[in-house]
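The other protein chains are all here in position, but one chain of the complex has been omitted.
Note that the chains take the letters A and B in the order they are written out, and that residue 1 is the start of every chain.
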Amino acid sequence: MRLSRTARIVLGCVTAAGLAVVYAPLLLVLLNSFNADRSFGWPPSGLTGEWWRAALHNDGARDALFTSLKAGLAATGIALVLGTMAAYAVHRHRFFGRRTVSFLLVLPIALPGIVSGIALNAAFRTVLDPFGIGFGLFTVVVGHATFCVVVVFNNVAARLRRISPSMAEASADLGARPWQTFRHVTFPAMRSALFAGALLAFALSFDEIVVTTFTAGPGTRTLPIWIYENLARPHQAPVVNVVAALLIALSVVPVAIAQRLSSDTAGGRL
Amino acid sequence: MRRAGAGGGAGGARLRLAALLGPPLLWLTLAYLGSLAVLLLSAFWTTDSFTSDVVRTWNTDNIQELLTTPVYRTIALRTLAIAVAVTLLDALLALPMAFCMARVASPRWRRPLLVAVLTPLWASYLVKAYAWRVMLSEDGVVNSLLSPLGLHGPGYGTPAVVLVLAYLWLPYMILPVYAALERLPERTLEASADLGAGTWRTLRSVVLPAVRPALFAGSVFTFSLSLGDYITVQIVGGKTQLLGNAIASQVTLDLPMAAALSAVPVVLIVCYLAAVRRAGALDAL
């Protein structure tokens, strides 16, 4: 398409301005992590490295980070298995209610977190309690996995739509069993889609707060919960800022890896 | 498509289908739909007003109260308006940005730009909302930037909620639109131009139809995430009250009433999903 030079410049400016707005609050967080103020004050009254020192020795934040990693990895694992199975089923088979599957899968993420949260809370309480299973990391993982399945499903389904079916057919004609075809033909072609889906699922789980609030048990503290609690403590705001700044800095790594690995699409679909 | 039968008879295919579809659907039904059904059913129960214990007597008091009390209608309409505004704002921002990233920027720049858009998703939602609180404060960054121009920022309130929610969900809108635009073959655009269509005509008749499913897909996120939010509102919303707040304030005291209130976003979103599914949005997610 031939765009005029002016149009290109305008578009470039809009994008640049958009990105500037996207990054302004993040820069503010970074700046505030050095702010001598105890609350997020503006303008900063002075600069200090004290909060970074305090944050690095903060066991609560470290434990919460590990809890979040554990919950995220477990939920992503479950989502990968279930999402791939569902995508495969929908792609390879024609059956009654096939189109309802994607509708059902998207529900957990489309419905408000608070609705999912209280629904899961009520259900866990009635169903798990008689078995002596209390709220804990396990319930958090179940909650997270439920809304993570859809992102894996979407990534895998989109990839399956674009893989040429003749490959799998050729494999079958050569006498490969379905499992062998999956392992040697389909899976390698889907690897980057799986990775992109997993990454998004992990990101969703890692930053989830509402469902987590309603499904976490005593002592189960994910990072967002830790942040929420510490914003309510009198002296902790600066340390929260440091943790957030660290997260922003570190987040470039997984996103960049994802970009490198997923050669064709945009590093994942939602 | 008879490929399903490639490795065996129709019976084998059905068995494989059941094996593939069984676990995810079982999980979804047991863990999610079951819970949701229990919740929505409990809207027909009532609460002992003093002990906050749920009393399981069937009645429609909560639903009646929900439908007849004007304040709930006000809250529901306000929430809906905010969700629509956030979605429109995000679509307006995402279209030019995604277009620039996918079709204007040189291929070398595409990946870094995409990383730049996705990175904020990893920063904590709460911290971003709080950062906006500082930005929008009376003595905050926005006002100190605007005051030389004689302007004043929106302060805390409904406009701030729309702004911050649009900010938070923007990557969810850019991503599918970008993917759709990137997939659009250059040939199609050239053909349109060769047929004498101007830039605007090409945009309207070729580009827009191609990204429409992606826009709807993104809107599933921006619309439904806004519809249920109650934390951002508390941080930058001033005195604004949304459906999420109303549910959150009832949930611990009066679960049946909270359940009745929850039915409102559930109905809205199921309708919305059904509508955008026709536009192919769920395939473009």
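Convention: a contact is a pair of C-beta atoms (placed from the backbone, for glycine too) under 8 Å apart; a residue touches a chain by one contact, two chains touch by 3 or more.
By definition in this document, contacts and distances are computed from a predicted model.
Engineer: Look at the options "ABC transmembrane type-1 domain-containing protein", "ABC transporter, periplasmic substrate-binding protein", "Pyruvate dehydrogenase E1 component alpha subunit" or "Nitrite reductase (NADH) large subunit" and return the one that UniProt uses as the protein name of the missing chain.
Structural biologist: Protein name of the absent chain (UniProt record): "ABC transporter, periplasmic substrate-binding protein".
Engineer: Determine and list the chain A residues touching the chain excluded from the picture.
Structural biologist: Interface with the chain not displayed, on the chain A side: 37-42, 45, 54, 57-61, 63, 96-97, 99-100, 103-104, 123, 125-127, 129-130, 134-135, 216-219, 228-237, 239.
Engineer: Which chain B residues would touch the chain omitted from the figure, given the whole complex?
Structural biologist: 29-30, 33-34, 36-38, 41, 47-53, 56, 69, 71, 74-75, 130, 133-134, 137-140, 155-156, 234-235, 237-239, 241, 245-246, 249-254
The rule we apply is simple: only the chains that are shown with their structure count from here on.
Engineer: As a quick test, compute the distance in whole Å between the mean CA positions of chain A and chain B.
Structural biologist: Computed value for the inter-centroid distance: 15 Å.
Engineer: In their shared complex, at which residues does chain A touch chain B?
Structural biologist: Within the complex, chain A contacts chain B at residues 1-4, 7-8, 11-12, 14-15, 18-19, 21-26, 28-29, 32, 40-43, 78, 81-83, 85-86, 88-90, 92-95, 99, 101-116, 118-120, 122-124, 126, 142, 145-146, 149-150, 153-154, 157-158, 165, 168-169, 172, 177-178, 203, 206-207, 209-210, 223-224, 227-228, 231, 240-241, 243-244, 247-248, 250-252, 254-256, 259, 265-270.
Engineer: Inside the complex, what are the residues of chain B that reach chain A?
Structural biologist: Going through chain B, the ones touching chain A are 1, 3-4, 6-7, 13, 16-17, 20-21, 23-25, 27-28, 31-36, 38-39, 42, 93, 96-97, 99-101, 103-105, 111, 113-128, 130-135, 137, 139-141, 144, 167, 170, 172, 175-176, 178-179, 182, 186, 189-190, 192-193, 199, 202, 207, 217-218, 220-221, 224-225, 227-231, 243-244, 247-248, 251, 255, 258-259, 262, 265-266, 269-270, 272-274, 277, 282-285.
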